[in-house]
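Below you will find the structure I want to go over with you.
A single protein chain has been removed from this complex, and every other one stays in its place.
Up next is chain A:
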Amino acid sequence: MKAFFLALLKSRAGLFGFLLVSVFVLAAILAPYLGLPVPTRSNLLARMVAPTWTGLFSPGAHPLGTDELGRDILSRIVHGSRITLAIAAAAVILGGIVGTLLGIVAGYYRGMVDRVLMRIVDIQLALPLMLLALLVVAALGPSTRNLVIVLALTSWLRYARIIRGQVLALREREFILSAHAIGAGTWRIMLKHLLPNVMTPALVIATLELARIIIMDAALSFLGLGVQPPNPSWGRMLADGRVYISTAWWIVTFPGIAILLTVLSVNLLGDWLRDHFDPKLRTMR
């Protein structure tokens, strides 16, 4: 752990990403205690107020302006990050668990199981992720739970393919062969011997997937299929603000910058994790 942080300190990009991610996560967790205006309370007397940075700490200040219903944009972005990050994290964890386990099973059993699984991966690769997501959300109905399921569904195969490749190599190693020899069961070998050895690549993929999923979540919300109003979500704010683009540029600008900075910092952290733990993954996506 100490060596990990020492290495992180040496990389400017990695450290920057790590710090920025930490700030965003903290802001998301602490959002209700930051003294921000209520994100869903509209104020028709203060509609589309331009950003002002004088008197920042006086009540009623709107450093990033207000939207078409007079709601504070900064507060909506910070509260929106709670929902966005929670959905993205849940989807990454769900997709990661399913993908990693299927990858281990395919790589360990090989044969028929492996062939069937890899064909399913091929089928899903041929189906554009966005269309799959649109179709499934339209079928299941837009809700937070369904959004997590859809995002995980677009994600599992990236783990499955890479982990499978790693397990194919691992299963011929001495420690697996000797586990066999002393009579360890299949599940024991997969969970106690293979799983710990593929955790690092799984973690690296998870970080990079987190960035992709945040963008995809925003895109789905943008198309009206994400978190439902009045709850703030970054993609929804973009979609609503787009209508007022010629009169109030700030409504549509700031949520986008929030997405950009979040994805950038997660990507920086993920790139560093990958280079630190497993440079070979670089060209394997």
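FYI, contacts are C-beta pairs under 8 Å (C-beta built on N, C-alpha and C of every residue); 3 or more make two chains touch, one makes a residue touch a chain; residues count from 1.
Quick note on the criterion: contacts and distances are computed from a predicted model.
**Q** What is the protein name, per UniProt, of the chain that does not appear here: "ABC transporter substrate-binding protein", "Dipeptide permease protein", "Ion-translocating oxidoreductase complex subunit D" or "Rieske 2Fe-2S domain-containing protein"?
**A** So the chain that does not appear here would be "Dipeptide permease protein", according to UniProt.
**Q** Of A:Leu36, A:Ala179 or A:Leu223, which sits in contact with the chain we cannot see?
**A** A:Leu223
**Q** Which residue among A:Leu6, A:Leu44 or A:Leu131 touches the omitted chain?
**A** A:Leu131
**Q** Based on the whole complex, identify which of A:Leu69, A:Ile97, A:Val113 or A:Ile215 touches the chain you can't see.
**A** Among A:Leu69, A:Ile97, A:Val113 or A:Ile215, only A:Ile215 touches the chain that is not shown.
**Q** Across the whole complex, list the residues on chain A that are touched by the chain not included here.
**A** Where chain A meets the chain not shown: residues 119-120, 122-123, 125-128, 130-131, 134-136, 138-140, 211, 215, 218-219, 222-223, 238, 242, 245-246, 249, 252-253, 255-256, 259-261, 263-264, 267-268, 282-283, 285.
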